[in-house]
Structures are given as structure tokens and as C-alpha cells.
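Notes follow once the structure below has been shown.
Excluded from the complex is one protein chain; the other protein chains are retained at their positions.
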Amino acid sequence: MDQEQLKGLLEQVRSGSVDIDVAMERMRHLPFEDLGFAKVDHHRALRHGMPEVIFGKGKTPHQVVEVAKALASRASNLLVTRATQEIADAMMAAFPEAESFPASGAIRLWRDRTSRGRGKIAVVCAGTSDLPVAEEAQITCEVMGNEVDTIHDIGVAGIHRLMSNRLRLSEAKAIVVCAGMEGALPSAVGGLVSCPVIAVPTSIGYGASFNGLAALLGMLNSCASNVSVVNIDNGFGAGYVASLINRG
Amino acid sequence: MDQEQLKGLLEQVRSGSVDIDVAMERMRHLPFEDLGFAKVDHHRALRHGMPEVIFGKGKTPHQVVEVAKALASRASNLLVTRATQEIADAMMAAFPEAESFPASGAIRLWRDRTSRGRGKIAVVCAGTSDLPVAEEAQITCEVMGNEVDTIHDIGVAGIHRLMSNRLRLSEAKAIVVCAGMEGALPSAVGGLVSCPVIAVPTSIGYGASFNGLAALLGMLNSCASNVSVVNIDNGFGAGYVASLINRG
Amino acid sequence: MDQEQLKGLLEQVRSGSVDIDVAMERMRHLPFEDLGFAKVDHHRALRHGMPEVIFGKGKTPHQVVEVAKALASRASNLLVTRATQEIADAMMAAFPEAESFPASGAIRLWRDRTSRGRGKIAVVCAGTSDLPVAEEAQITCEVMGNEVDTIHDIGVAGIHRLMSNRLRLSEAKAIVVCAGMEGALPSAVGGLVSCPVIAVPTSIGYGASFNGLAALLGMLNSCASNVSVVNIDNGFGAGYVASLINRG
Amino acid sequence: MDQEQLKGLLEQVRSGSVDIDVAMERMRHLPFEDLGFAKVDHHRALRHGMPEVIFGKGKTPHQVVEVAKALASRASNLLVTRATQEIADAMMAAFPEAESFPASGAIRLWRDRTSRGRGKIAVVCAGTSDLPVAEEAQITCEVMGNEVDTIHDIGVAGIHRLMSNRLRLSEAKAIVVCAGMEGALPSAVGGLVSCPVIAVPTSIGYGASFNGLAALLGMLNSCASNVSVVNIDNGFGAGYVASLINRG
Amino acid sequence: MDQEQLKGLLEQVRSGSVDIDVAMERMRHLPFEDLGFAKVDHHRALRHGMPEVIFGKGKTPHQVVEVAKALASRASNLLVTRATQEIADAMMAAFPEAESFPASGAIRLWRDRTSRGRGKIAVVCAGTSDLPVAEEAQITCEVMGNEVDTIHDIGVAGIHRLMSNRLRLSEAKAIVVCAGMEGALPSAVGGLVSCPVIAVPTSIGYGASFNGLAALLGMLNSCASNVSVVNIDNGFGAGYVASLINRG
Amino acid sequence: MDQEQLKGLLEQVRSGSVDIDVAMERMRHLPFEDLGFAKVDHHRALRHGMPEVIFGKGKTPHQVVEVAKALASRASNLLVTRATQEIADAMMAAFPEAESFPASGAIRLWRDRTSRGRGKIAVVCAGTSDLPVAEEAQITCEVMGNEVDTIHDIGVAGIHRLMSNRLRLSEAKAIVVCAGMEGALPSAVGGLVSCPVIAVPTSIGYGASFNGLAALLGMLNSCASNVSVVNIDNGFGAGYVASLINRG
Amino acid sequence: MDQEQLKGLLEQVRSGSVDIDVAMERMRHLPFEDLGFAKVDHHRALRHGMPEVIFGKGKTPHQVVEVAKALASRASNLLVTRATQEIADAMMAAFPEAESFPASGAIRLWRDRTSRGRGKIAVVCAGTSDLPVAEEAQITCEVMGNEVDTIHDIGVAGIHRLMSNRLRLSEAKAIVVCAGMEGALPSAVGGLVSCPVIAVPTSIGYGASFNGLAALLGMLNSCASNVSVVNIDNGFGAGYVASLINRG
Partner (left out) sequence: MDQEQLKGLLEQVRSGSVDIDVAMERMRHLPFEDLGFAKVDHHRALRHGMPEVIFGKGKTPHQVVEVAKALASRASNLLVTRATQEIADAMMAAFPEAESFPASGAIRLWRDRTSRGRGKIAVVCAGTSDLPVAEEAQITCEVMGNEVDTIHDIGVAGIHRLMSNRLRLSEAKAIVVCAGMEGALPSAVGGLVSCPVIAVPTSIGYGASFNGLAALLGMLNSCASNVSVVNIDNGFGAGYVASLINRG
């Protein structure tokens, strides 16, 4: 039963062909999204400027392309994350205007480049090995309409580099910090700025890093109060949250 | 060497009594916060409307009161978290105008009640047992100048209650969601709104909840992209991040 | 000593050629399944309508086919789980009437399609990545004589889709819910229905999902009382339990 | 807006004082449980014969008694779990007809003792230390209208006792098995019967039992296909699921 | 049906009043331990010289004494482990000839002191903090009829003490080694002797010892091939296994 | 300084050319194994009937063969464990009389087949997937001079098979039990026999088996007192310990 | 057999009353520490300036005092760690010249205050809650003859304080850094200095700090190469290692 059906029912109420009590009983069993609730999602998509994201992992190139075609017909921008090279090839064939980012496995269809943020987002990473995760965050922020300032290779053990970027950091409305190993960078950055910091533990490291667990725990225990955390290697999620913050 | 010393040095430069190269050498070895960097913290405090927070756990009532007196002399608002009853008694004796919140162990000195947010913050909790954590978040948001809408006892297993609060949730600029056990509520809330959701796992539960670990992992793996996470039972941190987001 | 031997012994008792005390002593040392207990298994198999299941993992194609031939000679239906492509090829060559399901690695010999359940079983999954596990559950339910209603791609973060399937869910006698990541779907489903929900954590996810651990812990801590849990990715076990429940 | 409001709206539709399109728009924004969905819960409660359960842990005696009074006014049976002695005393004072079970901390108001199951539920425990958890399961099953057969102190290391109860076990429609330490009993029971087995790991043990984790993992890895698992020490949940299964 | 019943059945077979097939059918459904299998346990008890052990943890003094009285009437020796002071007091009142060992919480009734071993058992501990666990192992070995050589306070970091006890160690038929912290002693002892070494991790330590987990993992990974391991703090189990080995 | 040097020193003492105090000083600094302690190892090897074992994992075929040649020149029997196919090929080329066991990766040079045990060792496994680990245990027991009774595919969920092998089990002097998944078999076997049981958790399973951790924890928490445990998949260690026990 | 016995044996060799071969055989079986090796420990103690340390945890006041008296008779300095108040009282009664440090539970008998280091040791802590652990490290360093520079309350989130202590840090020969929560301070310190940094994770924190595990993992994954780690809360061990480094 959709909007038409509801309309029909109400018309029957008006005409008297259906009793009010019967109408109420029928309405109680309606699948409610058919009453128009589903439009919420549609509106939100438009408001976000980023209708859909496809998580590429575990999907075939054919599946990704088909979904992408459907989505791209009604949305300006599209992001595929965690794509294999095969998926990237298929996507680039189907969408020649798309961009492919092999380091992070992202593919981006960026047709609406309207800027929607109140300021800049900084995307920071601790080491060169954290770059793919930072790239995913950066691409996400951009496709969601944000200007991004990327600052790479600032480790806690080389605190001078961090300090020398203090001003750039303090100009951001939100900061994404990607770090593996001990995951200490978000605390240090958080202590220097007054905006929200979204920490992304990366799986970079070996031994007792336990694939990012050490960094994750470190970030959750941050002594800086403006730090919140997303899943290990989840550059997309961090960029998404930062974009919402920057949009205000 | 403080500001006065730097001023003196520069005056010596101007008067010619100290060589420029010598001045540069001396400046390189200055403890740099004495150059005024420390003011940054001060400024930030004023800008935040919440200069200092005292983490009460592991401190004696005397220690807390002494620190509180020092801080309260130069800041309008003060928050003590994780205070024992003894600390609360000592604080209430020293600051008769303070408020004490026994459930969460918070004590608040809320002299400057200026509203600083762009909108409301919603603080949501899944069960009545999560209330102390939610209270800590609420108190933090308020003392940082935000209007708070609290929505209690909305579990994922009773999804009707969640749905019936959909409109209130969608009006918030940031939402703090506190949940123990399976920690599923942030995902469900996150899917209904388009603002950032800060998830707080609580240590509520037993057995395989492992003191909040289950909820923490659930929240980190949220399928809603607008969710970031703070430490278990860290209502303060969530309220702090939400306040920064709402301030914009 | 088998049934014949026991019969012989009793005949000796009757004829008096063996003393009663001696007979009792001998019987105490009998391997008891030879007394006919083994028939219990046989009876149960017939009663179940699914005599044997072969866990394909770690077996060679030859081993699987040989075991399958032996079992198929005395049972109508046969299920191979976790089969490699090599096993599937060998099985399809040996049993042309069998069905092969590459996504889940299941192979099914479904000769007796008698319906044995009191109602329908719903098999629900949270995301498309959970489909292989859901498929294993569905195939198991069917081969055990149940009608299955499959509902795919209902995440907690998109609660409208869940709500719109409320009626279908409430018609099931038992529901299998497969979910990875935060594993919140069983709680949400459990809160909507009054039948038993069997939750299957899947290994879908990355980072802090720890190969399904996050989902597993979430499901064990479900705030819905009608949820019980099976091992990670154990679609077969969930389908098996649901089938027993539906049979009554 | 409640049922009355909806009725009023429909009457306005009928009378023509409200346009159909306007009515549809208004209905879309209704908090939908006010449309009567909440009755579902009420109906389910009646159908179950157990309207409400109060989780006593973390609540004050006053809170529990107040909630209990409200619930007892509209439901026949009431169960409080994890109650302290103080809660038990307050409940027994308020409800003289209630039963108190100190071992498990359960309190039961069992006014409607109608039998609702298709058969018996067996509640089995491995050692005497597991009795409190088994008691919680038993009380739950009974208050939900089931006949319960309790079989205590059957360990895997004393397999003769298990075998001698084989017939009693095979007569049950569902079996709750509580075991700590290695948690092997559900597998052994599961292999002997053809009904669903709900396994409850208990926190009994020491050292590498890790408060029930060893038993939990053992049960999740059961080689018997008819076993599903609930949280550590969750006798209530197991009894609840078993009751739903027995009701059919 | 017990032995008498089986005898009656066989007599009916002999007399012809029961058919052989009917007898076979009845026998198949006998609870088999009633056929005399239970005697096995009784025999084993006599053969072991230690009929029963009572795990005191979680039992009331009254419960322990009652069980102890029943057991002591048919067995010479009795061991209670993990007894509280209250249990110990009650036991000593009921059994004046018993011994109480407060460090380990053991109580021993040692009436039959026959030596049953082929040689000596050595019980070794790494530090004085491990003594309670070693005491439990020693008491167990003794009450099972073994001569015990106790060697205390031999740490891996003071390897000279270990070396100076080399000869005593090499004379044992089995060695119990109790160690906390890094749990390295069993490997070192194992490399010096050719008899089986039973390693007992103790919960002694702090921080990253994780209540004995570090020692447990260390012992499981021992590079000495003659080491097997029991649960953390399980001195009783180690003494039991060592006794079986020494008995041969 | 070796035996010759010590002899020379003592001769100098006898001849008076070296002072007794000086001799004592020199002796204190001797690397003591040069005094002949190293012979202990040699003696032990002879006494064991199994001079050397080569852990093949991580070694090149060349390395294994070279070490094997050196060892085989002074010992009758040789065991290589965890050998790759390449190592096996090289070993079989170098030692045509050796046996290769691809399932477990063992290679055996079994020239001295003297029986050294007091009785038989039983090697039991729960499922066919546990066979490689059981094979390693069996080969180890045999090459150390023991008669082995292998009993395969006895799961706890099929307790009849276990019971029907009760007599064979009770005849063993030591039993190795290999089981994955829930690891319950050692407890069940331990309850049926009075000899030591060495439990080997195997890495068989999936999901929450965590590569054998579930089985390991289950075995460490065994409620049977005669069970001790070795590392996951360590069939060799279990066979080694069982051999020492059987030798007495 | 002690030194006297060896001397006697050598005299018999000289006199010819014992054969050289016989003497060699006897010497091989000597418990070797009786040959004087034990003196090594004695020498080391003197060389260290700290003969003995008593780990107070789990010992009675009487035990600690007795051991302390024995040790204090032959060593100048004595350190008791992890002492309860009862132990401290007993120690202060027995050794009026001792110092008691209630925060860390240390008691120190510091009679020989000779400075033995090549420079200073810095002991740094991140927060005031880490002070007890830092105190234990400081006391250890001092009693081992080192000058200590203590720098408190330098968190990574307040990096200005760290930077302002850069010069003091760079003057140390070894630095002990105590930090809880995310444990990031050792990395930051390590990056500023070129001496070895000994990191001590503390159990300070809550929730996902898991009693110091988060800090421990962070420190083990430090991106500064000059950091090594000791156990959680092990201030003594860190002070001990730093002292050895400073002594050179």
C-alpha cells in the first residue's frame, strides 16, 4: 500500500464507503514507509550533497558498476570505497569522468563540486604508511563539499613538525587524524586545537600493534577531551563525520 | 625567561647592547611557552566558556577543593567529574552555589549560563542503567553553554519508542547516545538523523558484555557513517565533543 | 557382540546353559550400542528428514563424494557445507540431480521435499555481504522441510526498511538473523516479534570487527529476550535450530 | 496525537472539513505508536502470559516496588531477576503472595498458572555451583506457563549420570543446559536429543575460565547442531527462549 | 531398574514367562548404569586410595560437612580444596583428626597413609608467593599415597639455585612446577630432567601478568617437550596427575 | 677448557706445580659443561630411545637434511615434525628407509623398534579433521617405543561411540586426546578412565574457535582431574609426555 | 659439598689418596654453587650498592621485617616495595631510620648515599595520578646512588609543558616515563632526547584502558627508537634499569 492506496482509503472514508474504525484498523497495519516516510532518506541525500556510497569490498566489478549506474542516475556525486583494481577498471570504463585512487582503493564521481562547509577540514597523518587511510578521508571530505588541508608525516616522536603546523591546524573546523602504531597523534593534535578531532587508528605496525588495536585503544584513552574515534582504517567514516561537523 | 625577559631582550636589540646573532641564539633556547604561547590556553578557555575540568577520581577532597578554588578565581564555570561523596561534600561546603549530581559523581559550578550553541544537543540513553553516563554528558553540555534535550530509555529492542522520538532527534545539531549491552542504539539513531552522533559505550551489562567491551566494539563497527565513539562510560568526553560541534 | 550375540546369550539363559549371574556379568561389559542403542540415531535421522550433513572444509573432493555416496544410499536428503569449487565439481559429477550454491559453498541433494514445519521460517540478513551466510541457513531450512521467507539487506541504520517488513517477520515461527559489523539487527528484530530469533554473527567487517567478534558479543548481549546465538558464520547451525523449532 | 486524535482527523475527512491531502500530510508526521502500534506490545504480553520482567540489578528497592506495582495492576504474572536481599525484602512486603528465590535473586508473582506449553522443558545443570543459573531458567519457564523437569549435577566427566537420564532428556520439547568450566555439557546433551538445546555458560570456575568465557566459547563451537547459546549466567534468557519454543 | 530388576528379568527369560525379543527390547531402554556400571566408579575409588574430593568454593560449611560425612563413611581419605576459614572450622569440629592448611584452603582427612607410588614426586615453586598453590599440590600427592620432595623458591632469574637442586629433581618420577609471573620455571626444570613435568601457572604477579595468563601462555609454549599444563592455580589437578603418573 | 684441561689441572695439583687455592679459583670460572655435564644430555638421549627431534618449520630442506645426517649418525631413531613437502622429499632422498607422513608433516627414521612401555598408549581424536594432530602424536609414541591404540572420530555429541570404546580406553596407561571446536572430549574420556589424559587442542573450527583457543580454554577448565594440556596442535608434545608416562 | 669439601678433595688429589679420574667424576656431581659461584651474587650486590629488594605484596608484616633484618645486617641499603600500611608500620618500628612513602607503598633504608651515576636520571609522569608509580621509580633510582630530576604532569595533550622541559630532559643520561591512559608520553619524550627512555605504563584510566593494557600496547609500538618498556605500574623495574644505564 502506497500513497495512492492511502489516498484511496481516505477517499473511501470521505465517501462513507469505509467505516472510520475499519480505516483505523487498516492503517495500523500499513507498512509505514509507504506513507511517505521513505522520502526522508531522499531529502537527506539531497541535503548532504552525497547521495550514496558503495562499499566495494566483497562485491564483484559487475555488481559495483550496476549499483553505481543506478545511483549515478539520480545523484551528482558517488564514492566507491575499498575497490579492487578489477572494480576500479570496470568503474573507469563505465564512468570515464570518474577518478581512481589506487592507494586507498577509492573511486570518485565528483560532478557537483559545490563548497558546502563553513571552513576547512584538516586531514593529518602520522607516517607515510598511513597515507592510504588519510587519502580515503580526504576524498570523502572533498566529495561532500569541503575544502581539505592535508598535513602528512607528523609523528609524535618528531614533535617539532607537529608544532610547526600549529597554525594550520588551528584554522580547521574539524581535523581527521590518522595514525597507526601507538596512535598518540590525536592526543597531541587535540591538545593544540579547540575544534573536534576525529581519530582514525590505522592497521599500520607489527607485533603488538595487533593490526591497529594498540592505536585504537590509545585513541579511546586520549587525554584530550575533543577526540572521538572511528573504526580501524575507517578513513571514510572519519571524513564523513568531519564533513557533517564542518557543514554545521 | 618570560614575556618581560623577551621584552628586555628586544629592548637590548633596539638599543644595540645585544647583537642580533646573539639574540637569535638566546631566543632559540627559550622555553617557548614563556614567549606567550601559554596564553593560547587561556584564550581558548575564555572562548570555550569552560576553563577547567577536574577529574576527581583518585584525588583527595582537599586536593580537589584547592584546585577548584584556584580555577574558580579566574573562570566562571567549573566541572568536577567522577567525584566521591566525600569530594562532593567538601566541594559543596566550599562552593555553596555549586550543584552536586550523585548519580554521575559530577559537581558543577555554573555561573556563566550564556547560551553559545547554534542549536540543541540531544542526549539519548538506551536503558535506565545508562542514566549516570547520560547525566555526565548532559551536565557537560549545559555547562559549556548548550541547550540539551534528554531522551531516556530508548532501546533497540523497543524500536517503537525510538521511532516516536524521530522528530526530536532530527532537530538536534549533535546527538550523544549512551548504551551498554550490545551498544546498538547509536547505529539506529545514526540512521535516522543527519547530524554527527557521538556514541558512548557504557559498562552496563554482565557476562559477555565484558564491562562495556561488547558495546564499544559494536559502536566502532556501526553501519551508520555519522557515528564516532569515545571511551567506555566517558559521558564527559561525549558532551565535550558535542558542545564543540554545536558551537560550530 | 551385537544383537545376535545378545539374543544368543539370552537363549543360553533360557536353556540354562549359562548361569544368570554369569550372563549379568557378561552383559555389564557389553559395548552397549551393540545392544541396539545405535538405532536411536537411525530413528532420529528418519524423524528429522535430514539424515546426514557433511562439513566439507578440510576434506578432499574424493572423501566428500565417497561419504556422500554411502549416505545417499540410505537417506533422501543430503547437505554438504563449506565446499570448495573442486568439491562442488566432484559432487555435481557424482550427483547430477544435486544443486550447488557457490556463494555459501553448499551442495544439496533434495529428493524428499515434504513440508514438515508448522509455519514459515524467516531468514533475514543485514547487508548484501551477509548473503552467503543467510544462503546457508536458507538451504538448511529448506532441505529440512521448511518454507523459508528471505528478507535481505535490512540494516539497523536504515530502520525504515526493517519496520516495513514487520508483518512478514511477525508471521514466522522462527527467525534466523545474519549480521556482521555491530550485529545489532537481531535485537531490533527480536523486539518486533514474539517467536525465537536465532542470531548468526558474520565475519563481515574490518578493523575492530575482529572477524565477527564484535557482532558475536553484540548478539550475546542483546536486550531482546528471545534471541539466542550460534557461532560466527554458522548459517547451517542457525537453520538447523530454526527447523527444529518450526517442527515443534 | 493518539487514537482519539486520529479518529477526529478521519471524522474531519469524512465531514469534509479537512482535505485529503492535508490529512495525509498530517498523518505522515504522526508519532506512529500513537496510532495504536503500542497495543501490539500489550497483545503480546497477554499472549505470552508474562507481561513484564524487571531486571533488578542497579535499581533501588523503591524503584523496583513502584514499577512492580504498576505492572502487577495489569498483568497476572511478574518476574524480578537479579534482585538483592533488600529488593527481595521490599518486594515480599509489598506482594505477600510473591515467592523469593535467594540463590538466583529472583522474585516471582505467579497468579496465572495456566499451562501453555506443548510439552515439558528440561533444565539441566552440570554442577551444584551452576544451580542459581538453572534456578533462574526454571522459574522463568514456570512463570511463562511451562512444566519443567530439572536434572542437576550431570557433568561430562561423569558420563554415566548423563546416559542414565537419556530418556528424561529425550522427552523434552526444549532443553536448557547450564554449565561452567569447560562448558561441554550442551554438546553431549545435544547429541542425545533431537529438540533444540539452549546453552547457558555460567561464570563458575577459576583461572582460565575467565569468568565464563571458556564455557561460552566451548558452547559456541559445539559440534552438536541443535545448540544455540545465550549470554553468560543468562538463565532468564534461556528460559524465555525455551518457553517460546515449547509454546510453538 | 537395578541389578535386582535385571536379575528378575533374566529369571523370567529362563522361566519362559518373558519372551527373548521382549527382554531385549526392555534391556535396550534400561538406564545402563543400573546394570552395574556404577561399580566402576567405586572400584576406581578403591584403586586410587582417594575416594572423593570436595571443591569447597561456593559451598556452605554445612554443605561441605554433610557431604564429607557421607563420603568419609565409605572412604579412608578425603580432601577438601578451596575452603574458607568457616568451612575449615566446621570441618575441624566434625573431623577432629583432620588437618587444616590455611594457606591453600585445603582440609585433609588422611587415615590410610599407604605408600602407592613407584618413586617420589617433586613439587617445586618459583617464589614464596606461589607456596599456597604448591601446598595444594603437595597435600594432594600425599593423600593419594605419594612421597613428596618440596623445593621452594627457585626462580629462573636465580638459576644457580635451580642448578644446585638438579640431582633432587632428577630423582623424581614426576615433577609439579608452580610459577607465576613469566612462568618460565617449568621449561628450565623440564630441560634438566627426563620425567614428566606438570606445570601450574599461578595468578601471582601484577599488570601484564593478567592474573596468570602470562604464565599460562608461557608454559603452553614451553620449549621443553616433557611439559604439560593445568589450569591457573590448579595445584590439586597437578598433584592428581602427578600421582597417577607415579602410580604407573 | 674441557675434560682434558681439567685433567691437566688436577695433574698439576697432584704434581704440586699448581697451588690448591689457585686451582680452586681457576675451576670456579670453568664453563661447567666442559666438566662433563654435557654427557647428561647424551645419557638421557640413550635412556629415552629417541635422541633428537627436528622441528622442521622455518628450516630449509638443506638445513634439515644436514642436521638429520649428523644426528642419525649417533642415534637410532629420528623424528622430523612440521616438514613441508620439499623437506619431506629431501629427507626421503637422503634416508630411503625413512617414512613420510604428509598429513601431519612428520618424517620418521625408526631403526630401533624396541618396545619400552609398560602398556599401551591410546591416541583418540574427536573428528576426522583432527587426524593430522593425532597422527603426529601416534608417530611420536611409536618412535619412542610404545604400542599405540588409535581411536578416531569420537565426538562428545555422539556419546555412544565414546561409550562403546570404553574398554579399549580403560586398558591404556596414558591417553592422548586431540579435539578442536569445543574441546570437550578430554573431559569425557577423563571421566571414564583412571590413567593420565594428555589433551591436545587442535586449531580445527571456525569463527569463535579462534584457531583453537576455545578448545584450549575448555581443556584447561576440564572438570576431570586427570587431564593436563599441551599447546594447540602439539601432537608431538602430547605423544612425548604420554611416552614418558608409559615408560614409568 | 662446599669450598672446604672441594679443598679437601684437591688435597686428596695432591696427596694421591684419590685418583684423578675419581676426583673428576665426583666434581661433576657437585652442586656447583657450592664451588663459590654464589659469591657472584654477593659481589654484584656490593657493586650495585643495593643488596636486596623485598617485594612486599602478599607477605605479612612479620615476614617482611624478618627478611629485612637479615638483609640489613649485610647490606647498606634496603628497599621494600608494594608494602601495606601494616608492613610500613612494622618496618618503621623495626628500622627507625627508614623512610616510608605511602603513595607508592615503598619503604627505604638508605644508609649509603654514595653517588654512583655518570649523570642524572629524569623521572617524568604524565598526570598526577601517575605519581605513585613515578615515586617508586624515583626512590629506586636514589637508593641505587643516582641523582634524580623529577618532572611531573606533562601530558601529550598539553605539549607546551613538555616542550618547556626540553632542556632538562636532554640533560639526563636515562629517562623513566610513567603514563597511563593512551601512554603516548614516552614517544614524545623519546623524540626529544637521545638517551634511553624506559617507559612504564600505569594502570591509570578507565574503560578501554583495561587497567593499563592500552598504555602498554601504545608504548610497545612507540615510533621513537630509544624506548623500551617494563610491566604495568613497575616503577621499581624502570628505576632499576635506568640506574644500571646511568652507572654505565
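Should a chain be cited, it is by its letter among A, B, C, D, E, F and G, assigned in written order, with residues numbered from 1 in that chain.
Please note the rule applied: a contact is a pair of C-beta atoms (placed from the backbone, for glycine too) under 8 Å apart; a residue touches a chain by one contact, two chains touch by 3 or more.
Here the structure is a predicted model, which means the values were calculated and not measured.
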For the chain that does not appear here, which of the shown chains does it touch in the whole complex? A, B, E, F, G
Checked against the full complex, the residue among E:Ala215, E:Ile232 or E:Ile245 that touches the missing chain is E:Ala215
Across the whole complex, the chain not displayed is touched by subunit A residues 128-129, 158, 160-161, 163-167, 204, 206-209
Subunit G positions in touch with the non-displayed chain are 44, 47-48, 53, 118, 173, 194-196, 198, 216, 220-221, 225-232, 236-238, 240-241, 244-245, 248
Where subunit F meets the left-out chain, the residues are 29, 31-34, 37-38, 40-41, 57-59, 201, 203, 211-213, 216, 231-234
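The rule is short, and it goes like this: only the chains that are shown with their structure count from here on.
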Look at all chain centres (mean of CA atoms) and spot the one farthest from the centre of subunit D. G
Between subunit B and subunit E, the Cα-mean centres are separated in Å by 54
Separation of mean Cα positions, subunit G and subunit B [Å, integer]: 39
Could you list which residues of subunit C touch at least two other chains? 32, 37, 158, 163, 207-209, 213, 216, 220-221, 231-232
Touching chain combinations (by label order): A-B, A-C, A-D, A-G, B-C, B-D, B-G, C-D, C-E, C-F, D-E, D-F, E-F, E-G, F-G
